[in-house]
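Omission of a single protein chain aside, the complex is shown with its protein chains in their original locations.
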Amino acid sequence: MKKVVTLGEIMLRLSTIEDTRMAESQVFAADYGGGEANVAVSLANYGHQVAFASKVPQNPLGQAVKQHLRKYGVDTRFLLEGGERLGTYYLETGVGLRSSNVVYDRKYSSFAMMTELEWQLDDLLGETELLLLSGITPALSDSWRQLTLTLAKAAKERGITVVLDVNYRGKLWSVADCGTFVREMANWVDVLSAGRLDALNFFKVPEVAGASLDYYYEEIQKGYPNIKTFYSTTRKVIDANHNFLLGNLYTEGILYQSVNYDIQQIVDRVGGGDAYTGGILHGLLTGMSPQETVDFAALASAMKHTFHGDHNQLSATEISEMLKNGVKEIKR
Amino acid sequence: MKKVVTLGEIMLRLSTIEDTRMAESQVFAADYGGGEANVAVSLANYGHQVAFASKVPQNPLGQAVKQHLRKYGVDTRFLLEGGERLGTYYLETGVGLRSSNVVYDRKYSSFAMMTELEWQLDDLLGETELLLLSGITPALSDSWRQLTLTLAKAAKERGITVVLDVNYRGKLWSVADCGTFVREMANWVDVLSAGRLDALNFFKVPEVAGASLDYYYEEIQKGYPNIKTFYSTTRKVIDANHNFLLGNLYTEGILYQSVNYDIQQIVDRVGGGDAYTGGILHGLLTGMSPQETVDFAALASAMKHTFHGDHNQLSATEISEMLKNGVKEIKR
Amino acid sequence: MKKVVTLGEIMLRLSTIEDTRMAESQVFAADYGGGEANVAVSLANYGHQVAFASKVPQNPLGQAVKQHLRKYGVDTRFLLEGGERLGTYYLETGVGLRSSNVVYDRKYSSFAMMTELEWQLDDLLGETELLLLSGITPALSDSWRQLTLTLAKAAKERGITVVLDVNYRGKLWSVADCGTFVREMANWVDVLSAGRLDALNFFKVPEVAGASLDYYYEEIQKGYPNIKTFYSTTRKVIDANHNFLLGNLYTEGILYQSVNYDIQQIVDRVGGGDAYTGGILHGLLTGMSPQETVDFAALASAMKHTFHGDHNQLSATEISEMLKNGVKEIKR
Amino acid sequence: MKKVVTLGEIMLRLSTIEDTRMAESQVFAADYGGGEANVAVSLANYGHQVAFASKVPQNPLGQAVKQHLRKYGVDTRFLLEGGERLGTYYLETGVGLRSSNVVYDRKYSSFAMMTELEWQLDDLLGETELLLLSGITPALSDSWRQLTLTLAKAAKERGITVVLDVNYRGKLWSVADCGTFVREMANWVDVLSAGRLDALNFFKVPEVAGASLDYYYEEIQKGYPNIKTFYSTTRKVIDANHNFLLGNLYTEGILYQSVNYDIQQIVDRVGGGDAYTGGILHGLLTGMSPQETVDFAALASAMKHTFHGDHNQLSATEISEMLKNGVKEIKR
Amino acid sequence: MKKVVTLGEIMLRLSTIEDTRMAESQVFAADYGGGEANVAVSLANYGHQVAFASKVPQNPLGQAVKQHLRKYGVDTRFLLEGGERLGTYYLETGVGLRSSNVVYDRKYSSFAMMTELEWQLDDLLGETELLLLSGITPALSDSWRQLTLTLAKAAKERGITVVLDVNYRGKLWSVADCGTFVREMANWVDVLSAGRLDALNFFKVPEVAGASLDYYYEEIQKGYPNIKTFYSTTRKVIDANHNFLLGNLYTEGILYQSVNYDIQQIVDRVGGGDAYTGGILHGLLTGMSPQETVDFAALASAMKHTFHGDHNQLSATEISEMLKNGVKEIKR
Partner (left out) sequence: MKKVVTLGEIMLRLSTIEDTRMAESQVFAADYGGGEANVAVSLANYGHQVAFASKVPQNPLGQAVKQHLRKYGVDTRFLLEGGERLGTYYLETGVGLRSSNVVYDRKYSSFAMMTELEWQLDDLLGETELLLLSGITPALSDSWRQLTLTLAKAAKERGITVVLDVNYRGKLWSVADCGTFVREMANWVDVLSAGRLDALNFFKVPEVAGASLDYYYEEIQKGYPNIKTFYSTTRKVIDANHNFLLGNLYTEGILYQSVNYDIQQIVDRVGGGDAYTGGILHGLLTGMSPQETVDFAALASAMKHTFHGDHNQLSATEISEMLKNGVKEIKR
């Protein structure tokens, strides 16, 4: 079995508990996560051989990152140790009318300060089937903008499927900078996670009132015929505990959609999108049909909202059974 | 005042807390309960003299069972000590879309391994008004299948009201075995807790599309005219925290029903059925009208969903006041 | 900047946690609050210079009160030390169908036992713009009935805006006694917090079927033309976690109303009314328009329901931003 | 088997946890206890039939008291319901150099406000072997001073063994008042818990430098030959977690003493003296030799220091085994 | 690098927290451990390639075992899934004078019920340098007695170093049965963990008053010249939180001893012996001198007492630095 590689930053999340405001908190819950790492955990849970590449400081927090990944069977060979600090963010967990709020403290991290690719590319990308990158990494520095492109090209040359999750973060860079990067990067991408807003903002697709999502994907594809697959979720926020969520997957000219989940008791929505990506990639890697794939991914994402922590905690078997049986009584 | 006796297994429940999955749990909440014990607690809360008969090991967990029962005023004279272990089960408490999940570890327990009735029947059943048994006990072993019948006959001979809660557990025995037992047992039963599925599966009542519940009870009663009263709840599961619940009571040819409770914030639904049974028996024992009885029982059951732990924690006065006043403002 | 003074009792609240019933609780959460103190905290959060006047015992619980107030920037110059005990109340925090329940243990407190005004009135009321009193204080004793009137008159003489929050507590005095007091007190009041029931019960306004709230305010104003402004909230209780809340403000013959908030995840509703008062007074003190004022106050009140503890924890800026932007996605 | 009766106040203890100071505490641990109630629990644990007589309010806190007592098998027939409030005290749990600190809030309690004996004395004292009273009860009010004497005399007349635990509380009454009471009360007492200071202060025994404890007991006995047995502990405080404790028992002219326990890890010392009393009474009631009695009582008291909560949690079997085997390895 | 294999049972430990007695516990802390698994974690922490062989049920508790081992880098290839249940034990954590107490609930576990070696021996023992077995495994059943011998012989034939930790458990088998087994087993053992009592009881070495430990090892070695190395700890229990601990290592006729650690604040002593074994094996595998080995192992064991959980959590570097620097100030 060839391996999957995901590469990006992993951070310490310090979140409030018991509905306390951040300034009043006497304890914070500590979790380790990041988009690409969360996808790696999902895929490992589904039985794939997956490695996560990043860099963490050589201290107990870096050690905690390593233990977190190993626990779920993620390969940590490419988790470098060095640099000054682990990126951190504080999360005031929302409740009802009060939205969640993030305070970033991620600057100057070991990963963000990297200026060259410290892995041997032949090790990192050898025997690899798929490489996942995101739009967060190039937002960290000019160096990372360049290195991300280098990685994508190197993967492409080796025939590896390149996946990009745009994941725009307004606190890290401008729409203009992100657009410039994404439009160049897209030339090496096979699978793209992007939605309507990404199409408008970064790919400059002209807005058409009332147009469905396939219009936007079609338009992007005109410029980038190399992109074979697009995916995204459509989320409607009622309040911090109540969302609707629906999965989209576009391939070979057809838009596939899941049911629209009514998620009434959100425990933790951080990582909901990553769980969706994990499901989509699982479908692609195991040859599920597009409809099966989007159904699997959407349920994985909906279920992620019922756990504390950034990563999906379900096996492929559990998700498949739920797809078949729906919400059930206690089994006893 | 004559006493009530309930007899069955009581277990240690180890449940996850704070929305954690079972495999991730670093702590489990410990509670002691079981259908027949929970009914005993309800009745004691309502002021009845009630004894719970069972067997627990002579160790601190057995001691905890005893203290749990005494705390609520349940008579523990018939709680035997001996055997190897206390039956245990692990509960992953569901949240929203994620259902609760039970992992049983109850085999080889002190109670399940009993092969004869270790109580003096004249003590156990003397001065007794009502005996509650359930379909879980005979599911534990061939011995218990036999002993349950013995108990029912002995009670019947003494003029005691015999109540059977079918409570089918698919993880413990087959539909066929349960049916064989129930059909024999039913000859000694005065009050039966069973629903439409029980009628179909165990009493082989022919299904009639769209038929209301009274049809099924009527059919059972044809074969067992000794059964004077039937009861059950109708539950509709929206998700793990949101259920609808309605109580049914059938007696003298009439089906009485409560309002349909919309329970939007379920804390712990384990024991919801037992709280209903407790309410029904309280009505029978105190001579409430059938409508009063089903109203009382359904509210007791609905309220049980708002506490952690297996047993009802309300007094009869509290329930009666709520029936009168409905959901209210804070009183201050 | 002139100061605001609020005067009343502050108590220790001991509330159940984790959905436990009061009799089962092995821990209680400790919070310090009271209507007038909570308004003081709100106003301090909004940048006003505000002092809270009360009396607490000279022990660690009194010290805790002082630290609580100072933390939010409330002036504690008029917080007297002495007497025997701090008023206390126990709160069983409701969940779903189970309402919250309060057990008062506030008799004989340092504040309730006061028989004269122990402050120098020239200090207390000097350089003061607004004085907030409530109907709880006169309910504590005959002395306090007299002293409250004395305070109102002294404030009036100094040209201070006098605000009265009727806040009727049925466990403390009768409707008749409250009415007698309120009708006398109203002569010195500029701003009155009262609703339809207060109009009927205490001001003896004749009920008119289907009449809107402005009718009642108009009727009161006929007898008390000195009252320029009336305010209240209209709350509809679905269950202990789910309420609707709408703000009313009546001034210069017009009734202004906020949107009707659908609060689906109530964490703690104690202090919701005080947060509303805080918002109204902030609007009055800063010259907001009536519609801005009622909008601000209603959102402050709705948001209060999402925190544990009696007092509003939002700044004026946070509330204003939410008014503009509504419920939002996580910002990151 | 005849019953034992203990009579006195039971309170809610609200104690700080996790080494927090009282004014900083956001939670308090809730426990129910009082000297006479704690002795009742000890004796019930040892298999005696024991009733606790007191009065608590008819609210959830009163209900909690009842459940607490029933859990350990104490008879609650004589636990009256009524009055305004449950006596409360706040405990800042000491650690190391920082001593524990108590803030009483017990005035005006249901028990303290009693002005007559609300039990039928023939019920209360019928079929009774031993009655335990303490010096705390008469300290609560003039009424209780009188009623305590009434109880002692009534017991004496019925041939019941009367035990008095002096338990002087400086915050409740003066040395002089206590002395007056104790000297009258002592005429009806068979067993007295008192130490050297009690002899000096209340019985006015002349101090003799270097005299051992038997001198003081002998002197008291000269005035009160009816007192057959005296007992006390000698405690040396190193710090809040480290004490030495030794038990004394004086009977038939001989002073018996236990080993001096070096208690290095005190979890909770409240109730240490009551556990000692429980052990002494158990020895008296079961006819142990004086040396066996003092050994049993001293170990019970030392072990109490290793649990949270006011009451001893060990059975007589556990204590006897520890006496035989001493501190041991983990058994597995 | 060749691998190390440890084989045995791994259990769920449910331990009391916050000094609560077992019967009073409302929560239990959940940890996964067992002697051989704990040694595997230690060795993985020290950088060795180590596999743990066992069998766990296919349920969330079995999944938790797997995640626990992977987190620390232990190879779980030989962790079989199947059978009925995970062995469990309850631990009342001792404090001060109160010793820890274990209640076993380990019968009928997936591992204990094994009747044949379900691994391919060539996989299990291929490329293996050292095999660790213990005296707990053969105590579980007659089958395991036989299978343990089979494993030892198979290892011996492959030139693998066989280590036996006698680890006698009186609750599982008799001294006689253990002796019979150990005396046969010893023929295939290279390294033996045993102390003076093991020598007397199982190897029937004649007691010599005042003889030092080397005498006993010498005597065993006379009968089993194949055993080249012996090790043990000498522990003196002051109370549950205060122990002295010293390490012994005997090889080539010389007894090496560590300093005697004064451990005054024991957090959790379960696994202290396994941490010692881990240190000894690390010394053997890396060619440390005997004195270095015993020093390393004794400190690893002493430090284990300062963590909650069964396994050592220190790296080899951390232990080596502590050996050099001793207990230190906070470094900042």
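As written, the chains take the letters A, B, C, D and E, and residue 1 is the first residue of each chain.
Simple rule for what comes next: a contact is a pair of C-beta atoms (placed from the backbone, for glycine too) under 8 Å apart; a residue touches a chain by one contact, two chains touch by 3 or more.
None of the values given here were measured: they were computed from a predicted structure.
By the touch rule given at the top, the unshown chain touches A, C, D, E in the complete complex. Interface note for the absent chain: among D:142, D:239 or D:321, the touching residue is D:239. Across E:227, E:263, E:280 or E:297, the residue that sits in touch with the chain not pictured is E:263. Against the chain not displayed here, chain D makes contact via residues 18-21, 23-24, 89, 94-102, 104, 169-171, 237-242, 269-270.
As for the chain not pictured, it touches chain A at residues 14, 17, 21-31, 59-61, 63-64, 67, 84-86, 88, 90, 92, 101, 103, 105, 107-108. Although one chain is not displayed, its contacts with chain E can still be listed: residues 261, 263-267, 302-303, 305-308, 313, 327-332.
What we mean here is this: only the chains that are shown with their structure count from here on.
Using the contact threshold fixed earlier, the set of chains in contact with both chain B and chain C is A, D. Comparing the centres of all chains, each the average of its CA atoms, the largest separation from chain E belongs to C. In whole angstrom, the spacing between the mean C-alpha positions of chain A and chain D is 63. Residue positions 21, 23-24, 67, 101 of chain B each touch two or more of the other chains.
With chains as nodes and touching pairs as edges, the resulting graph is of another kind, matching none of line, ring, star or complete. All chain pairs that count as touching, in label order, are A-B, A-C, A-E, B-C, B-D, B-E, C-D, D-E.
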